[in-house]
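Quick one: this structure, given as structure tokens, is what I'll be asking you about.
Only one protein chain is missing from this complex, and each of the others stays in its spot.
All chains are identified by letter, namely A and B, in their written order; residue positions are counted from 1 within each chain.
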Amino acid sequence: MSQKEYPDIPIKLTVNGKEHVVVVKPYERLIDVLRYKLGYTSVKEGCGRGECGACLVIMDGKLVPSCLVLAIRANGSNITTLEGIAPEGKLHAIQKALIDAHAVQCGYCFPGFIIAIKYLLDKNPEPSEEDIKNMLEGNICRCGSYPMFLEAVKLAIKYVREGKIYFDIKEVKG
Amino acid sequence: MEIATARFNIYTPRDLNDALKYLDKHGDKAIPLAGGTDVLVLARTDIIRPELFLDLWPLRKELSYVRREDGYVWIGALTTIDELYNSFLSKDKRYLGFYDMYWRFATPYLRTIATVGGNIGTGHPLSDLAILLLTLDAEVKLSSISGDRWVKLENLYLGKRKLDRRSNELITEVRFKETTENSSTALLKLDRRRGHAMGYIVTAAYMALDGDTISNIRIAFDSTGKPYPGRSYRTEEFLRGKRFSEEVIRESYRVLESEMRRISDYRAPAEYRIDLSKVLMKRCLYLIKSRIMG
Partner (left out) sequence: MSKPDYVHIVEEVFERFKDKPLVYVGKKSVRWDAIAKVTGKALFTADYLKFYRNVVWVYSVRTKYAHAWIKKIDAGAAAKVPGVLRVITGYDIPGVNDVGYVIPDQPLLATKKVRYIGDTVALIVAEDPYIAREAADKVYVEYEPLPVYTDPLEIVDLMTLKEKPHTRIHEERDSDIVAHFKIRTGDVEKALKEADVVVENKYRTPMQEHAYMEPEAALAIPEHDGGITVIASTQCPFDARRAIARVLGLPQNMVRVIAPFMGGGFGGKEDVANEIGSKAALAAYFTGRPAIAIHTREESIIGHSKRHPMVAWYRHAAKRDGTLLAVEANVILDTGGYASLGPFVAWRATVHSTGPYRVRNARIDTIAVYTNTVYSGAFRGFGNPQIHFAVERQMDILAEELGMDPVELRLKNILRPGDRTVHGQLLTEEHGVGLEGVIKKAVELSNWYEKRRKYASQSGTIRKGIGIALGWHGNSIGVEGADYSSATIIINRDGSITYRTGLTDMGQGSLWGLVLIAAEILGVPPSYFRIELPDTASTPDSGPTVASRSTVMGGNATLVAAYKLRKRLNEVASKLLGCSPDDIVIEAPRVYCRSDPEKEVTWNDIVEQAFWLGVPLQEFGYYRAPKAEWDEETGQGAPYITYTFGAIISEVSVDLETGQVKVDRAVTAYDIGRVINPVGAEFHAIGGYIQGMGYALMEEIVHDKNGYVLTNNLSTYYVPIIKDSPEIIPVFVEALYKQGPLGAKGLGEPSIVAIAPSIVNAVSHATRIQFTEIPLTPHRVYLELKKRGIIRI
């Protein structure tokens, strides 16, 4: 095999408000940079082909599958992962709602679902049930929490409407 | 079977001109990379072994737009499916086919990065956007450093995942002539589950009604016998000029059957695909009629 040259490319990205500089190869994926180079392991790999929704992040305001985004494309971007949707010690209304709706089973699909739900509610704070199902169409949950997700999103809408965006974790810990 | 991504290099151009210059030199090896939702998946499963990509993302500055001018709608090749949906197209009664297509296209998170040029560029039969554009008689602009040429979308396909695109050319724009007020479009697909699916078949249609009469009609499918999207010309001819009715549509089924060849594979037998093509065509036409009527 011929010795191929793959350059080291420095990229700068802001994740959850924090600036990072990483050196990546041209073929590296954003998901691997986030998970292993930067430690944001909430981002999960379920299929590597953009078919399951487990790896979703919000990049420059767009919902994207990080397993199909090349790291170099994330240069200069603003990324939100699950770790960044609430300040430390607090839960976002969506997270609180998921707990209240007893939706948590294995939890592997949760980061993808929560990011998609956040993306939806940021664009439309009063979505209909059809809007919710449309948004979550590509998120697979094999444990079967779909009915609970629906209930949780409806609860989250209610909390946000009542002005309760963040909850103290200590309040929630029984 | 061996699977995983291979290593590759990428050239990131400054602008379209730079990209075309690069493609002129390295087009035989460099694969254009738009959203990556098709080509990165092919690379992962070893269907292709890319050594080199041409990064098209910087071209979004120049090639992401949806405009209307001179009686045409002009769409930049690097427009994402999301941006297409957010344009005037899905609010225009005539172009509600784009609304249908959007809500059936892959998954919500792929629509933000999949592009118009990419979807056509895959050359795949189940390219929802391409199927819809065929019903609008769309044309595709191919650009190289020597200049541009326009090709009708229906003539762009040469074979399985094979387009009439020279290795130094890029798809840069799509256009279609604006249709008349008394017309509309629709797209439907059906699969084993109620979303997140390629579809056993995909069908799209454009129809103009003059009162009750079908004054113009164009119907496209993911395949009519070739491994790429195509129109059902004889069925269109049969329906053109006739009175819109359930009977007439059902009569057209045998015409459709005469000009459509379907494959049987592990997903479905040909007989089902043909029958489903008829049913979804009928449903498309009824959907269009209700849109025209308001």
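Of note:
The definition used in the following text is that a residue touches a chain if its C-beta (ideal position, glycine included) is under 8 Å from a C-beta of that chain, and two chains touch if they have at least 3 such contacts.
Since we're looking at a predicted model, the values are computed, not measured.
The undisplayed chain touches these shown chains across the complete complex, A, B.
Screening A:12, A:123 or A:142 for touch with the missing chain picks out A:142.
Note on the undisplayed chain: of the listed residues B:175, B:196 or B:291, the one touching it is B:196. By the touch definition given at the top, subunit A reaches the unshown chain through residues 1, 3, 27, 35-36, 39, 41-42, 44-49, 51-52, 54, 81-83, 86, 91, 95, 98-99, 102, 104-111, 114, 133, 136-150, 169, 172-174. By the touch definition given at the top, subunit B reaches the unshown chain through residues 1-7, 44-45, 190-198, 200, 250, 253, 266-269, 271-272, 275-276, 278-280.
Quick note on the criterion: only the chains that are shown with their structure count from here on.
For this pair, subunit A with subunit B, the centres built from the Cα atoms lie 30 Å apart.
Partner subunit A is touched in their complex by these residues of subunit B: 5-10, 12, 33, 35-37, 40-41, 44, 51, 53, 55, 57, 82, 103, 106-110, 112-113, 195-196. The touching residues of subunit A, counted against subunit B in their complex, run 4-7, 25-27, 29, 48-51, 53, 56, 62-65, 68-70, 72-73, 116, 134-135, 137-138, 140.
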